[in-house]
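Other chains dropped; remaining ones untouched in position.
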Amino acid sequence: MAMTAEELEQLRQDVRILKDIEAIKRVKHAYFRCIDMANIEELKSIFHRDVVVHFIGGTYEWTLRGREQYLEAIAANFNREVVAQHNGHHPEIDVLSETEATGTWYLHDNFYRLWDLHFVTGTALYRDRYVKEDGRWQILESRYERVYEIDHVIAAPPPLTVHYLAKHGRARSGPA
Amino acid sequence: MAMTAEELEQLRQDVRILKDIEAIKRVKHAYFRCIDMANIEELKSIFHRDVVVHFIGGTYEWTLRGREQYLEAIAANFNREVVAQHNGHHPEIDVLSETEATGTWYLHDNFYRLWDLHFVTGTALYRDRYVKEDGRWQILESRYERVYEIDHVIAAPPPLTVHYLAKHGRARSGPA
């Protein structure tokens, strides 16, 4: 039995959505890889120029507008004196149209501040919006709220045997 | 060269399976998000009414039958006096038919019991069965065995700066 034109069109839509979901996951996957390695150059292609950011932690809050502000905040905070690990789990992506999508992610992060000896760890729920422009899916909005956050004061820096950001991150500026 | 009706049918099957795999991953992703936030309402749509659960830990064992029993166990255990993190990695989903599937997941969990000062962490291997009913994939069976489990007695509660379950979880009942 042959497929009708309607069935074929449905199939094409289904495949487009599956491809979009995979493409959006990759954008967010690259995001996590790039922040933890302070790869500012590659992050430029990941954020929409008008990206809106709102992250509510227990010990901080990020409210940012626009790609330049976001890139600067990452470069400043993922500096030589931190160890950063951000893993995004459990994507729930909804493709709303050929150019719009939303996504939920479950963040787990470990973050060592070597300069004032804090180790912050926890989880959060991201609520993102994505837009396809210039043929690429980009992050248009990114918001999260913590599920839990623990802020450990540590007696000494962790015994690091590899520390990528120490070589590739920016020098830290700000209060000692 | 045109496709034969058989080739087209194969393509349609392939796309259905890809959609089912994505849909099943989402169900499990929502499961992890919902247990750690004690979202009992949303969990109702995730479990089949006759769900069977068997989790074998080092310090506990859960043997449950039916959605109501499972929801009650989650509500009771993911209470105000715990901090819960359950992340499911490495899905291996097999779609067996249009309505049946199996899945393997690699769990990593961190669980703080604030009331008796234990921190339990480890990994486990889930072996799940899923069924599609009423147009939705649901969890029909969920079993796991630990790969490792560590049960730390802690001297003090962790220095929490955010604790979602403290506000949204049920009051703990049971021995002090």
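Going by the order they are written in, the chains are A and B; count residues from 1 in each one.
One rule holds for everything that comes next: a contact is a pair of C-beta atoms (placed from the backbone, for glycine too) under 8 Å apart; a residue touches a chain by one contact, two chains touch by 3 or more.
Only a predicted model underlies this, so the values are computations on that prediction, with no experimental measurement involved.
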Number of identical chains in the entire complex, 2 depicted: 3
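Convention: only the chains that are shown with their structure count from here on.
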Centroid distance [mean C-alpha coordinates] between subunit B and subunit A, Å: 24
Of all residues in subunit B, those that touch subunit A in their complex: 5, 8, 11-12, 15, 18-19, 22, 26, 28-30, 32-33, 36-37, 83, 85, 87-89, 158-165
Interfacial residue positions of subunit A with respect to subunit B in the complex: 1-3, 7-8, 11, 14-15, 18, 21, 57-59, 89-92, 104, 106, 108, 120, 122-123, 125, 146-153
